[in-house]
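Complex shown without one protein chain; remaining protein chains in place.
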Amino acid sequence: MRHLLSINDLSKQEAIDLLNLSAQMQEVNKRDVKKLPALNGRTVVNLFFEDSTRTRFSFELAAKRLSADVVNFTAKGSSVSKGESLKDTIGTLEAMGVDALIVRHHHSGAALTIANAPWSTSAVINAGDGTHEHPTQGLLDSLTIRQRLNGLDQGDLSGVRVLIVGDILHSRVARSNALLLRKLGAKVSYCGPSTLVPSASLGLVDEIYYDFDQALAQNFDVVMMLRIQAERMNSAFIPNAKEYSQLFGLTDSRFDSLSSKTLVMHPGPMNRGLEISSKAADSAQSTILEQVANGVAVRMAVLYRLLAQEGKA
Amino acid sequence: MSHYLIKNAQLADGTVVDIEINDQMIVQVGSNLSSTGELIDASGLIALSGLVDLHTHLREPGFEGSETILTGSKAAAKGGFTSVHAMANTAPVADNAAVVEQVFALGKKAGYVQVQPIGAVTVNLEGSQLSDMGKMNKSSATVTVFSDDGKCVSDSLVMRRALEYVKSFEGVIAQHAQDPALTVNAQMNEGELSMKLGLTGWPQVAEQAIIARDVLLAEEVDSRLHICHVSTAGSVDIIRWAKARGIKVTAEVTPHHLLLTEDLASEYDPLYKVNPPLRTQKDVEALRLAVADGTIDIIATDHAPHPEDSKDCEWGEAAFGMLGLETAAAIAQTTLIETGLIDWKRFQEVLSSNPARIGKLSDQGQELTPGSYANIVLIDPKAKQVIDREGESKSNNNPYAGMELNGAVKHTIYKGTLTVRDGKVLELGENN
Partner (left out) sequence: MSLRTVLDAADIDRAIIRISHEIVEANHGTENLLLLGIPTRGVFLAKRIANSIKKNYPDFDVEESLGRLDVTMFRDDLSAKPNREVTPTEIPVGSLDEKTVVLVDDVLFSGRTIRAALDAIVSYGRPKAVRLAVLVDRGHRELPIRADYVGKNLPTSVTERINVHLTETDEEQSVVIEQ
C-alpha cells in the first residue's frame, strides 16, 4: 500500500488488518506515554485546501504520536487563475523533504491527481476530497461499529445493517462508509430526500429509503446521521430547515422508537436540533465521541502502514 | 502555378479515376488521363472533397499560447481539412466586423485552409445584447454562422430575436445547448458514475431542454438553427422529431462523442474533461446511428486546444475541451465506416459537403468534377495509425494519444496547393 486515496484501494483483508492495527493504536492512546518511535525522522504535511480543524488536528495528533514531524500547510482557494497551481504547491513542499502528504481538498479526485502525477513522489493520504471520499472516516466508523456491536478487535461486519441518513449526494462520508461497510459484509441503506439521494446512488448501496420512519421500522443496527449544510436550502435541494428536520431529523420521538441496541453515529460537526436531537446525540447509544477518539487511532494505523512498513518513499 | 495529375484515386461513389489540377481548379476527371503536371500516385487511396469543420477553436486573437491561426490551420490541413470555421470566443470576442476581418485575413495569410470566422450572437458572449451580426455579414469575412459557443444563448427572447434577425441574410444560429441553471459547476455526465466519483453532474436534460425550445423557436420564426456538439440519445430524438416536422434544423456531433465514454473520467484525468461531457455507450451508439440515418448532418471537431497547465491539475480546476482536427477523419472512419454504418459517400457528406452548405461556403464541399475548386483530401483507408500526443497543434490535450485508429490522411490539396504530402504538413512555398 503506497497511498490511501479511496476505500477501493483496500482489499477486504487489508481493511480488516488496518482495523486490527487501529485497535493496537487505541491501546497506545490509553497509556500514560502516548508515543511510539515508529515514524521518527519522517516528515508529514497536513496539506489542507479546505478548512477542517478537527480532521487536521486528528491527523496531526496521530502523526505526532508516532514521532513524525508534522507541518501544517493551509492553502485556501488554490486555482490556476487565482494563484499557485497544485503542481507548484506540491513541488515547493516536496523540495523541502516530505514523506507523506495528507490532503484535504474541495475538489473531488484531487488526492488521486497528486498521487498519479509525475511531479509528486510522496505517499498521499486522502483526508477528504470534494464530495468524493474520506477513507479514514470510513475506517474509524467501521472500527467503532465493530467494537460497539461485536465487542471485538477482529473480524468483519457480516450481517450488520447500517442506515445512513441525510445529504448523500454531497457526502464523502456516505461514499466511503458505503464502500467499506459493504466490503466488510454489512448491508447499507441510504435515506434522505430524493433530491439528495438520487436514484444513481443505488450503485453504492443495497437499498434507498425516502421515508425515514419507514426505514427506522426496519430495525437497523446502526443509524448514521449526516450533517446538512445550510446552502442546500439555497439551491433548492430542500425547502427549509424545519421541514428537513421533521422529515429526516433524528428527533427525540424517533430516537425513542429505536431499539436500545441501535447505535447512533454522526461524523460531526453536528447541527443539534436539525439533523439530530441533543437527547439522541448525548445518549448511551451515541458513539459520537468514540468516533473522534477512534479517528486518531485509525490515522495512526494508516500512517504507520504507509510510512513505517512500506519503506522510505 | 500548381499543376498535378492524381492517378487512380477512388471517389466516394467507388469509381476509380484520374484527376488533373491546374492552378486552383480541377480541370479534368477521367480514366487514363495524361498530363505534364506532377504525378500523385493515388492507387488504393480515397479522394474526397476537402473536409470542412464547422466548429474549431483557433484561439487567436487572445489565447495564442494555446493555438494560433497558423498552427490551427496546419493541424487542420494535416487532418484533411480545407476549411475551418473559427469560433467566436476569442479575446476580444469576435462580435464585430473588425475582429472577424482580422481572423479572416490571418487565415488567408496562413494559407493552409479557408478560415471562415464565426460571429458571436451576443456582445461579449454575454447573452443579452445582439452583436453586429449584419455588419459582420457585410464585412470582407462574409459571416453567416453565428454562435456564442462555450456559452448557451439561454434567454428565450434573445434566441428568438437572433434567429429572426439572421434570416434576412440567410444566416444561421449555431447553438451551444446547455441550460446554465441546470449545469452550475457541472463536471461530467450525470449518472451513477458521477455519483460514485463525487463530481457534479451535467444532466442530459440540460442539453435536451434547450434543443427542444430552440427547434420550436426556429419553427415559429421559420429560420435556420444549427445545434452544436449533440451529445445525448435524447437530443437525437428531439432533432429527428423536428426534422420530420420540417423545421430548418441541422445538427453536429463531435468525433469524441462518437468514440469516447464517461468511463474515462474514472481516474480524474482532465484530458477527458470536455463540454458537453462524454456520455454513455448508449449515447455513443445513438449518435452513430443518427449520423447514418441523416438526423445528424455533420461531424464537427470542437477542436479546443488548451495549454499544459490547464490540464495538469485538479479535475475541478481544469479547462474543458480536447483536440480534434488531426484525428477527426480517422475517428469517423473507425466508428462509422469500419462498423458498416456509413459508406464513403455519406462520409463525404458529413465531413465536407454538408458543413460547407450549412456555412454557405460555395468554394468548399464541391463534387470532384471539372470546374470545381481543387479542394481534395486523399485518405489511405487501409492504414493504421497509433496516435501521437504531439501533432501540429500548439497544444497537447489529445485524448487519443496511444490509441490505434483506422485510416490516415495521405495528401491534402487546398485550392490547388498541396498542403500535406505523405502525411506531412508542407511549409508553404516548398512546393509551388
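When the chains are written out, they are named A and B in that same order, and each has its own residue count from 1.
Throughout what follows, a contact is a pair of C-beta atoms (placed from the backbone, for glycine too) under 8 Å apart; a residue touches a chain by one contact, two chains touch by 3 or more.
Small disclaimer: the values here were computed from a predicted structure and weren't measured.
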Chain not shown, its touching partners among those shown: A
Residue touching the undisplayed chain, where the options are A:L61, A:V292 or A:A308: A:A308
Residue in contact with the excluded chain [from A:Q24, A:N72 or A:N116]: A:Q24
From A:P37, A:G97 or A:P118, residue that would touch the chain that is not displayed: A:P37
Residues in chain A touching the chain absent from view: 21, 23-24, 27-28, 31-33, 35-38, 66, 153, 304, 308-312
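Just so it is clear, only the chains that are shown with their structure count from here on.
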Where chain A and chain B are represented by their mean Cα positions, the distance between them in whole Å: 46
Chain B residues touching chain A - in the complex, by the definition given at the top: 184, 187, 190-192, 194-200, 267-269, 309-310, 312-317
Complex interface listing, chain A residues touching chain B: 78-80, 85-87, 105-110, 112-113, 116-117, 129-133, 169, 172, 175, 198, 200-204, 235
